[in-house]
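Handing you this structure, nothing more for now.
Yeah, one chain of the complex is gone here, protein chain that is, but the others are all in their spots.
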Amino acid sequence: MDLSFSPQEEAFRQEVLGFIAEAKPKLPQKLGAPEQARLSKDDYLIWHRLLFKKGWVAPAWPKAFGGADWSVTQRYIFSTEIAKAGMPTTLPFGLGMVGPVIIAFGNDAQKKKFLPRILSGDDWWCQGYSEPGAGSDLASLRCRAVRDGDHYVVTGQKTWTTLAQYADWIFCLVRTDPAAKPQEGISFLLIDMKSPGITVKPIVILDGAPEVNEVFFDSVKVPAENLVGDENKGWTYAKFLLAHERSALASASRSRAALARLKAIAKAEQLDGAPLIRDPDFAHKLAALEADLMALEFTELRILSQEAKGEKVGSESSILKVAGSEIQQRVADLAMEAVGYYALPNDMSLGDNEAVGPDYARGLAGRYFNLRKASIYGGSNEIQRNIIAKAVLGL
Amino acid sequence: MDLSFSPQEEAFRQEVLGFIAEAKPKLPQKLGAPEQARLSKDDYLIWHRLLFKKGWVAPAWPKAFGGADWSVTQRYIFSTEIAKAGMPTTLPFGLGMVGPVIIAFGNDAQKKKFLPRILSGDDWWCQGYSEPGAGSDLASLRCRAVRDGDHYVVTGQKTWTTLAQYADWIFCLVRTDPAAKPQEGISFLLIDMKSPGITVKPIVILDGAPEVNEVFFDSVKVPAENLVGDENKGWTYAKFLLAHERSALASASRSRAALARLKAIAKAEQLDGAPLIRDPDFAHKLAALEADLMALEFTELRILSQEAKGEKVGSESSILKVAGSEIQQRVADLAMEAVGYYALPNDMSLGDNEAVGPDYARGLAGRYFNLRKASIYGGSNEIQRNIIAKAVLGL
Amino acid sequence: MDFSFSEEQNLLRNSLSRYLADHYSYEDWRKFTASPEGRDPRHWRQFAELGLLAAPLPEEHGGLGGGAIESMVVMEEFGRALVVEPFVPTVVIGGGLLMNAGGALAEEILPKIAGGETILAFAFAEAQGRYNLADLATTAKKQGGAHILNGQKSVVLGAPWADTLIVTARTGGARREPGGVSVFLVEKGAKGVSTRDYAAMSGLRASDVGFENTPARLIGEEGAALEPLEKVMDHAIAAHLAEANGAIARLMAATTEYAKTRKQFGQPIGKFQVLQHRMVDMYIAQQQALSAGLMANLKLGDTDGSRAVSAAKAAAGKYARAVAESAVQIHGGIGMTGELDVGHYFKRLVLLETLYGSPDHHLRRMARLDQ
Partner (left out) sequence: MDFSFSEEQNLLRNSLSRYLADHYSYEDWRKFTASPEGRDPRHWRQFAELGLLAAPLPEEHGGLGGGAIESMVVMEEFGRALVVEPFVPTVVIGGGLLMNAGGALAEEILPKIAGGETILAFAFAEAQGRYNLADLATTAKKQGGAHILNGQKSVVLGAPWADTLIVTARTGGARREPGGVSVFLVEKGAKGVSTRDYAAMSGLRASDVGFENTPARLIGEEGAALEPLEKVMDHAIAAHLAEANGAIARLMAATTEYAKTRKQFGQPIGKFQVLQHRMVDMYIAQQQALSAGLMANLKLGDTDGSRAVSAAKAAAGKYARAVAESAVQIHGGIGMTGELDVGHYFKRLVLLETLYGSPDHHLRRMARLDQ
């Protein structure tokens, strides 16, 4: 029973801290305040390329493909320190999603063609899963790909495609055998966003940000060599990816950093002439939230320590998604509450205007509204609870 | 839009207040403090008979059967004032359940035989619905009644039978046609508790009180004249009764009275040298609870005003059961919290001992545990939500 | 005891709801809230013609002699249609303070309110003051026959559309002291008024407003405005509770409708038991919020009226939030979009939860009024 890191791990942590100290001044300031950031493609890429140069952009990838091949604990240390320092995460679509799928199921040509450009940031990827009729229920998707000689012809629509407006490539689940049962007959296809017949239409969401998009495919020709693995086996790869996504740790350290910013706001805000943080009601909510977060941090550590020992962690880690998203939402809610009336004009839904009121109020309401997605996207919390009920509790 | 009572209603309220002022000194003191009361049969009957003498024991029954035949508003005024004054309710099994069923579906002989003795309190009734295998799912009950000449032979078991230990009679749902579909083939039978073959076994519940029982029937002979209505039509009568039960108003005024007692406790208890009621955390919880209760009082009034206008109020009133039970439970929880360590010895599970600590602490923990039943008995809150989803929201 | 509306009140509701259905659809709303002006000025004139603005005002000042119930009817319909026009600041607050003060100012302004000839905004909040009406850094001094205002006000809703501001300021006493609070009428075009206009959530517009030696006309008695202010704020809160109930009704209907048609896993999502129960909880919250709003409006002016208003504000804020968050969750991704109206109703409810005091603020007020 030991809470401390090994000397090697501690040395690694110091190395990460050193890197952060060096990198931080090179980053635009808004990268450190996710409540207020509306990041451009370049903003994201600055950080991506700094990590790439250091060889740290793909912590979990094998060395052979240019990854850092870190242990679970190293990855945890890295993402925790990054979060503490208020640095952004890299986007998951290339590094965390399609990359691992190509590594696991792609052929050599695909590995050679795609992996280096994911690492370097030369290719920006997005994810083509959800459809208007298939949100949490992926098996019912209808976007068709028909084989025609050496290529597929893709027709249909994807939606909720995050940051598709910047993307060079999209990885899609498409239906290749409409006669098969819902979960069969699905294939995993890589599609060049510059292909004729693709239209991207932004969806403005609650906080006013053009974060997600609809992507339309009108008889888009896709070379057959862009099929990953076997035709009609796409569901297997999708499940692999979902499992990969769920076990992503360290959302707690993001909430921890957001909580620290919230406390700073509560010290600056006034109530009846005293700092808001001294108000019994606010202090109570803050403490209750932090207590839950501290427990969540240890839940992460417990799962981490299992993974580090090589034990298989299954759907248990879904609780991190459920509890983690609820805590994220509570932090955002309390931050919005903390600024009182100055939350009202600051939901970013009317453009990139400067803050009204104190600078820290900017974007707080938008953040609260935006984070409603945390319990919807990536398998809603209802779906997560279904999974836990079945897989963990055996109900 | 008018919140006040009509002059006639106000005059009635004054009459009720006069009756209460007169009756109160005649009642044992414990009848006024439901948190601490462990009532005997005699305790219940004192109050019952006072009301009977006044002609008020059956507010909703027609005059022809000895009832008061009050309007909905009168009934509301009566039960509200009774609750405010800290007086007990009468038990529902005779007056509120089997009585109305006999009035609606019984024959003249049954009316003559049973109704007067329900009114006078000479017969104590209990309810034989639930069975070990059939709690919220009444349709699956198995207690059998086989017709044999001029009587039925009843074999089986009932459970959760409240205060059966005092009962002279039990009204039972029994299966008379085992071949029929689950909800058919059920009959409504009145059974003398002194019949040979009946055994009553107390179930001790969380607060230590012998409030409910198991009732066993071993080839109990029941005269066929004790069948209410038609054979195999019992489900209809049961549904009639459930609807009758749900629309019982004025649980809010009970919670209001309990809240007043809770406030008195919070004024007497100390925290850091000041009354507990001044503690910001406690005051916050108290105010939040009272705000919900005030809304519930108006929800009751809104339903009352619909009923008073003769509009049919359906499953909408199920929300009174759900919201009302949750508020009841919160009041009990906060009362337990208010007395701190002196809640621990006072759950009554080890006999009728005197209070340990302040007198008002007696029974508070027991009350909290006991009231867990409020969301279970009489159609659990899950069942109520199923009903509302279907009948009100049309889902 | 009777919760039915009078014939006049039903007429008022029907004519308003018909007007809004015809001229204030969500499509219309999207268009004019995105325009530079942020509203369509014709609506205010039509509201005057429909008699809304006169409904709760006294007959001797051009009103129709109604009261809180009329405001409740109007605001519930406004809530259903996400109306942005400042009925409460103009009619309930402005009208209320003037009625209360009486005198020449009331004679002058009340008929203009009733006739739709003026739009008022209420400038009360200050950066340090949060929900405490007496926490004022803005000051006013008597200079000759008039007053001179100096200070800064935050998030004055509707100010970009207003011609006149109602402003709270200190004429004496220390910060947060009950005595020494006064209320003034200020022409928006007056000397020394500076404004920064911006959009606020759910289609509203607001301004931060500065005053530098601005001439102002005193409403009521100098230094004794806190009590009438609290009273008028109770009326404003009660009216906004009705607005929230209109918005809640729309979210409730949209969500159950969506749940009946949207299919996942081969059946309408409304068949999933967890979503059914969640919608039942929404329904219970809706019913409780309705009750809270009714209570607040019916108890205005009673000895326990302020306590009832605070209880209702606190409880209804919680109910509204629960309904709104569930509405988005059950709609899923589509509920997150700015295109669907659900998100805008959500934002209106969050705005109303904050406006004139958070639930915590009102629970504290409740506890204070209990002692």
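Going by the order they are written in, the chains are A, B and C; count residues from 1 in each one.
Note that contacts are C-beta pairs under 8 Å (C-beta built on N, C-alpha and C of every residue); 3 or more make two chains touch, one makes a residue touch a chain.
These numbers were taken from a predicted model, which means no experiment stands behind them.
Engineer: What are the shown chains in contact with the chain that isn't displayed?
Structural biologist: Answer for the hidden chain's contacts among shown chains: A, B, C.
Engineer: I'm checking contacts with the chain that's been left out. Which of B:L3, B:I20 or B:I205 qualifies?
Structural biologist: B:I205
Engineer: Touching the left-out chain: which of A:K24, A:K84, A:H151 or A:H284?
Structural biologist: Here the residue in touch with the unshown chain is A:H284.
Engineer: Write down which of B:D2, B:E22, B:D122 or B:D137 is the residue touching the left-out chain.
Structural biologist: B:D137
Engineer: Name, in rising order, the residues on chain C that touch the hidden chain in the full complex.
Structural biologist: Listed in rising order, the touching residues are 272-274, 277.
Engineer: Which parts of chain A are in contact with the chain that was left out?
Structural biologist: 1-6, 9, 73, 278, 280, 283-284, 286-288, 290-292, 294-299, 301-302, 304-305, 308-309, 316, 319, 322-323, 382, 385-386, 388-389, 392-395
Engineer: Under the stated touch rule, tell me which residues of chain B contact the chain that is not displayed.
Structural biologist: Residues in contact with the chain left out: 130, 133-137, 139-140, 159-160, 203-206, 208, 212, 269-273, 276, 281-282, 336-337, 340-345, 347, 349-350, 353, 356-358, 365, 368-369, 372-373, 375-377, 380, 382, 385.
The rule we apply is simple: only the chains that are shown with their structure count from here on.
Engineer: Pick the chain whose C-alpha centre of mass, unweighted, sits closest to the average of all protein C-alpha coordinates shown.
Structural biologist: C
Engineer: Looking at CA centres, what chain is most distant from chain A?
Structural biologist: B
Engineer: What whole-Å value do you get for the distance between chain A and chain C if each is reduced to the mean of its CA atoms?
Structural biologist: Taking the average C-alpha coordinate of chain A and of chain C, the gap between them is 38 Å.
Engineer: Could you work out how far the Cα centre of chain A sits from that of chain B, in whole Å?
Structural biologist: 52
Engineer: Which positions in chain C are in touch with at least two other chains?
Structural biologist: If we look for residues of chain C contacting two or more partner chains, we find 360, 363-364.
Engineer: Which parts of chain B, given as residue numbers and ranges, touch two or more other chains?
Structural biologist: Within chain B, the residues that touch at least two other chains are 280, 284.
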